[in-house]
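See below for the structure under consideration.
Only a single protein chain was left out; the remaining protein chains are all shown in position.
The first chain written gets the first letter, and so on, giving A and B; residue counts start at 1 in each chain.
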Amino acid sequence: MTEDDIYRTSTQYRLWSFTRESLASLRSTTNASAADGVRAAIRSQHVGQAGSDPAREGSNDKPSDPAKEVDCLTVEEEQKLVGFYCVKAMQFADFCEFPTNVKATAVQYLKRFYLSNSPMTYHPKEMMAAALFLSTKTENHYTSLRSFASKLPKTTPESVVAPEFLLTQGLRFTFDVRHPHRGLEGGIMELLGLAQGKGQAGPGIKQSSEQLQKEMVDIEPAKESSKKARSADEVVRRIQVAHGKAKEVGKSSALLTDAYFLYTPSQIWLSSLFLADEPLARFYINTKIPTTSTLTPKLISTLQSCAELLRSSASANPGEAEIKALTRIDKKLFKCRNPDKVDLVGINKAQKRDSKGAGENGLDERVIKKRKLEREKSEKEAEGIFGPTLAKETN
Amino acid sequence: MSRAPARNGAAPRRPGDEDDICPVCKSSRYLNPSMRFLVNPECYHKMCESCVDRIFSHGPAPCPVAGCARTLRKARFRRQTFEDLHIEREVDIRRRVAGVFNKREEEFESLRDWNNYLEEVENLTWNLLQGVDVKETEKKLDAYKRQNEQEIKQNAAIESQENANTEAQFAAQREQARLRREAARNEELDERREKEEGRREMVDMMARGDGDADTIARETQKVVLKKSTARRTAAERSRQQAAAKVDNGAAAPLFSIQGLKRVVQPAPEKEYDPFGGYVIKHEYYYLRDHYEHSWLDNARSDAQITAGGYDVREYCARAMMEAFGGLGVFVEDEIREREEMADKGVGTASAAAAGGGGGEGVDGDVL
């Protein structure tokens, strides 16, 4: 098995990787089905409220049908909203001083959840807290529910936990998210080794460590204005600078874009290195894959498109105009939320209560008992009609 | 066949038996009661022990029987097991051939192949027996022997192990039978004793006059019965256990060396691979033992961390694996292909086939 094979066994590859087209169509389907759900819920609510007004019965398509007036969110609006709450999640994670992997996993949970669920059904504000809390659990960063809830304004522990099951269902019970951060560290370690003459090229490359070290000094500078590195030490510094930049990208843009769905973590970190210092990245790739291989051009083009995606990411610090647009969307959402799903705490409680009282096939125990009693009663009556049983009569 | 078994031992013979006279020295049993006959597998001529000693003690010499000049050695003389020397010769030849051609039925794919093999071997043997094309046949034998030395040895080992096993099994069964007999005998004695006791008690009770005779009799009967049934069930159970134990014991005594090689036909058996076929081969990097990174230095030196066994190399290995795992995986292409196959509905069939065929290892889950 090669590294690629091992990656292909991950749930991230098997369940959470998409082409651009399928990603888009998935989102639009989710949006459409949620909108229908909202309309249906509002309609039935309205019918219930209207009571027994004979004028309204039997005709669904009267112009006064409130469901038709509901202005549901579009896919783009949903995306913006989810993105905003991802940013909020990141800010909150920083505030709680959670490590990078907790933060990153939480954001990815949100993004994944909203591929098959819509903000109209479940508001991102509630899901965000649940996602972050779930992430502390799955990433082995134990945090007590109480202390977590206390850090969020106006949040009770129940409301943090109430959406959790829905969240795991939306995540299709896959909790593992593979990030590019550790891979970036690995790449940087190798680069540092190469710069100091101790590194080793990948299998298939013939150059020796000394050669590579010399070549590194000769790499084209990152930007036209800087000059080439003149010594191994300067190469080291160059690597460190690139490291810092790439790390930043990894902690923000990589999370906020669809990069995780469209590319693999190793491609993501390499793209972030590409953004930080392209010639360095190219040099590195050439120490891994022989230049004659067909893989290289394909890889480079993939990295370039990923880098583009990262570069065009929404900012982790939304500006005023952004915030204004988001507020407008939020207001719109208020009107088109699915009324059945607003009170998650209540739903949660009801489900759990059902689980306590229900039998295997969902019947209430009381109902079962009642039926049994009825049966016994009818048997007794039958006896009465036909007289007492004959069993004990002796000949 | 003569009714008297041909005994070449020192036991006295009936007078008038043909075997009395040694063909070489013509001495008779009458003169030499403890005369024994030996035979040499070279030419199957028999002679008495004293002749053997006399003629061959100084080294190999030609056979004294008229017309046979074959060189014989003393060491090769042995007692004959069959009355008829022809049979002796045949058995010797067959044993020799079987020692070389000792393939087993399991090694053959079909019954026909097994039978063909047997026929060939029989032809060979027949040639040797009849003295037809002896040289050629011997050559064939030798050639086969040399080619298949390994397998011959293995099969011989298997056979001897089987024999040892059956011996052990018989021994165990005999043991079992003996134990059972003993147990039965003991049981009988116990039963008899208890009956006696029961009867004595009954008489005592009646003598004491504790109650009416009938009830006492019935009570004691019940007690005796209960005891005997209890004993019998206990005996049953222990016998069952013993049977199970001995059975297993005969087949696999505690901590014996087993693991005899079984030849898978026709390919030689594969060596045991402790990794079970999994080989992890890095495509993009060599994992080094030490990576320079100042951030890691403390983790390498702090005793609290290292004494617990924390190994920075594990972290580095993981970082490297994550750095390159998936570098060559082009999501756009692979996922598109996957979706297309699903669309065609080919997905199910191929998945089911792949699932059953066992060619590929993604054994994950499905949702």
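The definition used in the following text is that a residue touches a chain if its C-beta (ideal position, glycine included) is under 8 Å from a C-beta of that chain, and two chains touch if they have at least 3 such contacts.
Following the convention adopted for this analysis, contacts and distances are computed from a predicted model.
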In UniProt, the chain not displayed here, chosen among "EKC/KEOPS complex subunit BUD32", "Protein kinase domain-containing protein", "39S ribosomal mitochondrial" or "tRNA(adenine(34)) deaminase", goes by "Protein kinase domain-containing protein"
Considering the complete complex, of B:30, B:126, B:286 or B:310, the missing chain is touched by B:310
Missing-chain contact among A:26, A:205, A:232 or A:295 belongs to A:26
Those residues of chain A that touch the unshown chain are 1, 5-6, 8-11, 14-16, 18, 22, 25-26, 28-30, 32-38, 40-41, 43-44, 99, 115-118, 121, 133-134, 137-138, 140, 144-145, 157, 160-161, 164-165, 168-170, 172-176, 182, 338, 340, 348, 351-352, 354-356, 358, 362
Interface residues of chain B toward the undisplayed chain are 78-79, 81, 91, 94-95, 97-99, 102, 156, 159, 163, 173, 240-241, 243-245, 247-249, 252-259, 261, 271-278, 280, 295-296, 298-299, 303-312, 314-315, 317-318, 321, 334, 337-339, 341-343, 345, 347-348, 350-352, 354-367
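In this text, only the chains that are shown with their structure count from here on.
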Cα centroid separation, chain A vs chain B, in Å, comes to 60
Residue positions on chain A within touch of chain B in the complex are 1-4, 6-9, 11, 13-15, 17-20, 22, 172-173, 178-180, 182-190, 192-193, 196, 198, 200, 202-203, 261-267, 269-270, 288-289, 295, 298-299, 302
As the complex stands, chain B meets chain A at residues 278-286, 288, 291-293, 316, 318-332, 334-336, 339, 361-362, 364, 367
